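One protein chain is absent from this view; the other protein chains keep their places.
As written, the chain order gives the labels A and B, with residue 1 at the start of each chain.
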Amino acid sequence: MAPNRDRQPRPTRRRLLAAGGTVATGALLGATAPAAAQSGEFDGWFDGVDNYDGVVDRTGQSEVTVEVGVDNGGQPYGFGPAAVRIDPGATVVWEWTGEGGSHNVVAEDGSFESELVGEAGHTFSHTFESEGTFKYVCVPHEALGMKGAIVVGGGGGGGGVSEPNYDGWFDDVDNYDGTVDERGNDEVSVGVGVDNGGQPYGFGPPAVRIDPGTTVVWEWTGDGGSHNVVAEDGSFESELVSEAGHTFSHTFEEEGVYKYVCIPHESLGMKGAIVVGDISGGGDGGDETEATPAEGETGGGLIPLPSDFIGWFALVIGGSLGVAVTTVLGAESYAAYRDHATSEQAYVGEQSTEAVEQEPVEEIGGEYDPLGTAALVAGYFALIALLWVFMYFVEFIGGPTITG
Amino acid sequence: MATEHGSETGFETEQEFVETEDGTRRRLAFVDRFPEAARTARICLWIAFAAFGVGALFGLIQALHRTNTLRIISSADYYTILTGHGVLLALVFTTFGIAGLFHWANTRSLGVSPTSRRLTQGWLWTMSIGTLLAAGTIVAGLFDWIPASADVLYTFYAPLEAHPLFYVGAALLIVGSWGAGLDWFLQYREWRSHNPDARIPLQSFMVMTTMLMWYLSSAGVAIEVVFFLIPWSLGLISQVDPLLTRTLFWYFGHPVVYFWLLPAYVVWYTVLPKLSGGRLFSDPLARVTFVLFLLLSTPVGFHHQYTDPGIASGYKLVAMTNTMFLLLPSLLTLFTVVASMEHGARQQGSTGRLAWLKDLPWERPEFSGIALAGIMFAAGGFSGMINAGMNINYLIHNTLWVPGHFHLTVGTAYALTLMAIAYWLVPQLTGKRLQFRGLAAVQPFVWFVGMVLMSNAMHRGGLAGIPRRTAEPQYDMVSFDAVVGTVGEMRLQIAIGGTLLFVGAVMFLAVMFGTWALGKPNSRLRVNGTIPEPLSGPEESPRVLDNLKLWTAIAIMLVLLAYGIPLYDMVADGLLSPGSVPFPE
Partner (left out) sequence: MHVHRFERLWFGASLVLIVAFIGTIIYGAVGPGIAMVDDSGGTVEPSVIADGEYEQADNFREPGVYDTEDGVDVYVVARQYFFQPGTSEPIRVPAGEEISFHVTSPDVTHGFNLAGTNVNTMVIPGQVAEFSVTFEETGEHGIVCHEYCGDGHHTMEGQVVVVEQSEFEGGEN
């Protein structure tokens, strides 16, 4: 029951809330540099959203229209445009196209939510007063990439530092999208088990910049099984836990770059870093940021690796069997090749012929009682009769059933 | 003149024997007795094996994806892979494999070559083009730049819509198989003109009853595809009635499983006794079994629709009763086949009530594969009884139990039997000795172990309520509580089992490829292709058993009884309504 225990039924929207954790943690929204926002400060949000094509600038307008149910990679499950930048105080009007069945518009952080409607021409509007990035989805079609975001304000911040040099640490981390600046806060939270390229094996946000003396609180979303938080240099290490809501905190006093991983899911790109102080790393960081979206499209790297113990176990068993088979096959082919010219040739004639039929040791004619068969079928009879009774009267009858 | 001249050995004439260099008198192999037929059968088998290889790879990808072991595709693409797995294995691997096997069996037992080369080429090309179209549109779904897809699964229920070429391909595959049937009936007519009074040789009898059942049942899906789905996908009609098209699909969808299974039965009845060293226990009961399948296979399709709304309970009850009586021929087969194996072991000197089991030739893959397939089928038979049980079907309908079941039937009873018989038959069809025999000897056991792991876990997963046909092992709002074992352990078994099955498939293909590439033609083979007379021959059964016209007429009547009124009900409220437009729109 182990992998399933943490999937007890919960009151609805668990998925939404879990993903919302990404947004809630760290209050990262709109905090990164404007340059990053252009290429997507969205924390992997638009991975797999075909109709996302950068942030459309609609600043200067007091009312902005976004269509609901536009073409998204061949299917009518998209917002058009997917990401829009507006001024604080502007109103966004979502307008239903009527394509693709019923849709709704639901903010990840719960700040706005429309009804679920299918009808063309229906509208829903919301006025954005405060700066930030507001991600939203159509709940029924979220899995199909029906996601959008509103960026309010031109973005400021930055603080005059550049990306530290992570030495390729984030190369295989899909949800890495630059370092989120959280300086000025005493306590910063990071989600454990947030979406990372379609799988719940990420830290959100993966890279955070803080002041010395700040406490980082890691908060488990409950998705993706058990996780832990282990510093590369051993300076901090949490327990391995799966339960939602579990937290682990560590206060960083010394300046530096602290890399950490979730050990079970490190190979899946579940990696993070805490940058303490004003450390900059020249131009390298920028290159890495650009490399990330390209990798995101391949969906988890070229060599996919198992995601948990079961996966590894199956892979090891399967792999060793594969090796065994290859060895046998190799030996067999070598033997076959060597024998060919000689022994096999001896059997070749002008036409192919069958082997001579073998005579039975003793001929048994018509009068023969298959006693063994009788015993076997009697056993089979008893077995299926018993199983039937078990299945029908124990497994089936009782419990909620259709009665009319 | 001929040594034996019974109904089962066909024509054996002196010309069939040659004196070989080692001084023995040997019978010519099938390939040199019927070169044309051997070539056709070979082509069919190679296509079947190619489809099997691709389908098995898709199966591995799925098993690892849905257990969250190894993910190389997105969950949306999972369904494309699943459609490919189903169509390639359950339609292409089966239909071509059966065509190859039947072409051999019919020719061998009648001793008559196929009558028209043009007809043979016609059906072979039709089936091949159909396969290419259907498989091509499915695989195109993996590539965004090809504007075609067919992510509709093997059952292709409307209103989910595939590219028209998918339906055209499926239709061609089926129409081609009708041509193959015609080819075999013409062979029979040719044989009958020389043998006006003889009983139909057993293998040919089985081939023909199977094909009659196939004609009767595949008409349903042909009507569905040609009159509804193709015009609808082309936009000629705007809507179709989902319940009606679905019912037509299942009219075909259950008999098709017997179309897969009966070739395995042909092998079990005719070749397995010989491989065990004995003779078939009873020819009359074998004929009775096939007649029962012809009669009862089709009027049972509603048992796939037990949980469908829109179909009155009475029709479901009729289908349930018919289905239960369909157990009879399979239970009879169990006895006859096991008794024939026991006869073989006893002829080789085995004693003891059950000790003979271990004296069977388990080291020979052609035997062990078929025997293991039979054991698996006995287990699959039980889960099929639950499926058939109308109200108890609620417990497992559309859960993982169902794929657990059919991986034992089509996935082992048919598939492993075909692989095993290939070890025996391909040398006869090519004149080449089997290569990599060590690999071949292990292969059936690898498949068996893999299937035991995967299938038991799937059955138990179904009881825990885990659905079939889903890309994800876990749901947020649903908990699956295992009755026996744990869900994690089931996932592990499915992942390992699926991997082993893939390894088994690769081993089989390696043996076939090795035989084709390395074997020398015109060899003195290690196998013997004669099939001994049954212990109890056809002369002990009434001639009416051979009256195929009569049985066909009764089968049609039973179908009309089971389907006439329900279909009328569905059509009465409008042929195309309540109707659905295609999705995605």
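Here is the rule we use: contacts are C-beta pairs under 8 Å (C-beta built on N, C-alpha and C of every residue); 3 or more make two chains touch, one makes a residue touch a chain.
This one's a predicted model, so the numbers in the text were calculated from it and none came from an experiment.
The omitted chain makes contact with just one of the residues B:Gly136, B:Pro231, B:Pro284 or B:Gly485: B:Pro284. Within the complete assembly, A:Ala374 is the residue of A:Leu240, A:Ile263, A:Ile279 or A:Ala374 that touches the hidden chain. Of the candidate positions A:Asp109, A:Glu142 or A:Glu237, contact with the unshown chain belongs to A:Glu142. Contact with the chain not shown here comes from a single listed residue; of B:Thr20, B:Thr115, B:Asn195 or B:Thr321, that residue is B:Thr321.
Where chain B meets the missing chain, the touching residues are 75-76, 78-79, 82, 151, 153, 157, 159-160, 241-243, 246, 281-282, 284-285, 305-313, 316, 320-321, 324-325, 327-328, 331-332, 335-336, 339, 385, 389-392, 394-395, 397-399, 464-472, 475-481, 536, 540-542, 569, 573, 577-581, 583-584. Residues touching the missing chain, restricted to chain A, are 9, 11-13, 75, 101-102, 116, 118-119, 139-144, 369-370, 373-374, 377, 381, 384-385, 388, 392, 396-397, 399-404 (touch as defined at the top).
Everything below uses one rule, namely that only the chains that are shown with their structure count from here on.
Once the centre of each chain is set as its mean CA position, chain A and chain B turn out to be 38 Å apart. Against chain A, the residues of chain B that register as touching in their complex are 18, 20-21, 24-29, 31-32, 64, 67-72, 74-76, 144, 277-278, 281, 334-335, 338-339, 342-343, 346-349, 352-354, 356-357, 378, 381-382, 385-386, 389, 391-392, 394-395, 428, 430-433, 435-436, 438-439, 442, 446, 463, 474-483, 486-488, 491-492, 495-496, 499-500, 502-503, 506-507, 510, 514, 518-530, 535-536, 584-585. Within the complex formed with chain B, the chain A residues making contact are 1-4, 7-10, 12, 14-15, 48, 73-76, 99-100, 143-144, 198-199, 299-300, 304-308, 310-311, 313-315, 317-318, 321-322, 325, 328-329, 332-333, 336-337, 340, 344-345, 347-358, 360-366, 368, 370-373, 375-377, 380, 383-384, 387-388, 391-392, 395-396, 401-402.
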